[in-house]
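Note that one protein chain is taken out, while the other chains of the complex remain in position.
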Amino acid sequence: MSVPDRNIGGELLKVDNISLSFGAVRAIIDVSFDIREREIRAIIGPNGAGKTSMLNVINGVYHPQEGSITFNGQERAQMKPHEAAEQGIARTFQNVALFRGMTTLDNIMTGRNLKMKSNFLSQALYWGPSRREEMENREFVENIIDFLEIQAIRKTPVGRLPYGLQKRVELGRALAAEPHLLLLDEPMAGMNLEEKEDMCRFILDVNEEFGTTIALIEHDMGVVMDLSDRVVVLDYGRKIADGTPDEVRADQAVIDAYLGVSH
Amino acid sequence: MIYREAGQFKTSYEADEAIFPVRQDRVFVIGLLVVAFFVIPVIGNDYWLRSVLTPFLIFSLAALGLNILTGYAGQISLGTAGFMAVGAFAAYKLSTGIPELNIIIVFILSGIIAALVGIAFGLPSLRIKGFYLAVTTLAAHFFIEWTLTHFGWFTNYSTSGVISAPEMVLFGYTIESAESRYLLALSIVVVMTLLAKNLIRSELGRAWMAIRDMDVAAEVIGIPMLKTKLLAFAISSFYCGVAGALWAFIYIGTVEPQAFDINRAFEVLFMVIIGGLGSIYGSFMGAAFIVLLPILITNIAFAFGANLPAEVLTNAQLIIFGSLIIFFLIVEPYGLARLWQVAKEKLRLWPFPH
Partner (left out) sequence: MLEFAFQEPMFALEVIIGGLLSGIMYSLVALGFVLIFKASGIFNFAQGALVLFAALTFVKMLEFGVNFWLAIVITLAIMMVLALSIERVVLRPLVNQPLIILFMATIGLNFLIEGLAQGIWGAEVHSLDLGIPEEPLEGLMDAVGISITYFELASAGIAAAMVFGLSIFFNKTRVGRALRAVADDHQAAMSVGIPLQHIWALTWAAAGIVALVAGMLWGAKIGVQFSLALLALKALPVLILGGFDSVAGAIVGGLIIGALEKFSEVFIGPYVGGAIENWFPYVFATVFLLFRPQGLFGQKIIERV
């Protein structure tokens, strides 16, 4: 459903000839693609295709041996996690990486950490600017909580929440950073139909209301086809296709990869 | 008064982020403080003030310090006693070197010196994690212990081995009586607890817990590892350092490295475990438990008419300590503080079971 008036801009992120290996295992082999401003870009592929590794390269958790990453016009050989965060790249994880001992509210508040500037002495006194800053950010976070409809679990430690809600809180934490580029690693895995529909709605709303660029990994093809503007397909660490959902769906290499044709 | 928050509506985020959002908690804590400041010094006898309550307060402070590092920031440390020793000796050197320095300033500076040492020994935490890190904190302990015993400068070249802490004068009063020592310790502990609580509910506290719960995710959302971990070591060591200074000056009145041997580090660690990792209340409960337990054991043995030899008592204490720690971990891994919280949650619903 890539509508022409989607107002998609120029190139925001470009990865060029990325190769990543762990010892003898080659996770990504010479992959290049780009992500444009305000688009929803899907990365798909069978298990072990290197999708999560690709996200890890983009936000600096893994450092590729070859290739370059260009974000916002700045080219570098590798990202560092804090650089990525400062540049406005936020992220959710395949196996929910929330801070389990903290409440929903505190988890989302941690997403604001880069916006909070007061030093630890003024935090210890909880005085003046530090207190004001805390309240302003609390208000911002409460808006996210309202947006994601999780008011009732505000003060619940996230370790006690069901999986679907944890995924939602994790999205909240990423949104709290007001990201420029949002990376979602299987945001709908393990959800029931209703939860999936909610999550789709949130993703579209984020994209439309805040103009956030989104890259997502997803296994549910229906979701991918519905949500995304363009799709890149990985298989055994290589890029095998790249294009609109319709183009990718018709691609012979993609069909082979999914049906398991021998190489 | 029934423990209920019904009817207490919060109309601002400030009210919701207050230290004690539930009114009954507020009343309870204020009551406790009134009793601690005005009733106990009057009714408490010398023994209780000097040998039970004062060490309890100082231990609570050390436990709070360790809890910041281990319970909140998730970095296991066995260096507590070492950092306490740094604080004690720093206070000794400062107050003998500059006698006119206000004692409160001496304590603060000792804490800062301990914090600097803490930062130095916290640096490996950026590379080394988990149990490996726990072992490396022992390097801090043994190195500090050795340094303080092998260089005469730290003890002003005293030959007797026992160094008396200098007299403490505060606003013209000499802190000498059991009451004044207790009140000084209490005031310092109350202020530092409040500061710790503020830190924990602010950005830094959340950053610590984030690193504890999942450090990769913390890094990805932009929490600076270096700064956050080193601040945990620094602030934790500051608390331990002040506790060490108080121990030497207010409690035993002498400055000796033996008071801060490796068993002291374990003692404080037990307080944190039994009280509850990641809980400020827990630090106090754990300290109370460990301070009171030996007194209780001795008294029970005495009540049974047995004047047990010290050796048997020591072994009995080891066995009871060990068993209790295992018992607590099995029954409630999150410590006394968690039991207290569960009790409160039940109380909120009482008399309805669900």
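Order of writing sets the labels: A and B. Residues in every chain begin at 1.
The rule is short, and it goes like this: contacts are C-beta pairs under 8 Å (C-beta built on N, C-alpha and C of every residue); 3 or more make two chains touch, one makes a residue touch a chain.
All values derive from a computational prediction rather than experimental measurement.
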Touch criterion as defined above, residue of A:Leu13, A:Ile40, A:Val61 or A:Ala257 at the omitted chain: A:Val61
Residue among B:Leu49, B:Ala81 or B:Ile273 touching the omitted chain: B:Ile273
Which of A:Phe71, A:Phe93 or A:Phe120 contacts the chain that the document leaves out: A:Phe93
Where the missing chain touches chain B, by residue: 76, 124, 127-129, 131-132, 134-136, 138-139, 142-143, 145-146, 150-151, 216-217, 220, 262, 266, 269-270, 273, 311-312, 315-326, 329-330, 333
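Everything below uses one rule, namely that only the chains that are shown with their structure count from here on.
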Intercentroid distance (Cα basis), chain B paired with chain A, Å: 41
Of chain B, residues touching chain A in the complex: 13-14, 17, 195-196, 198-199, 201-204, 206-207, 209-210, 212-214, 216-225, 231, 235, 278
Interfacial residue positions of chain A with respect to chain B in the complex: 59-61, 81-82, 84-86, 90-91, 93, 97-102, 106, 109-114, 116, 118, 120, 123-126, 130-131, 134-135, 138-139, 142, 173-174, 177
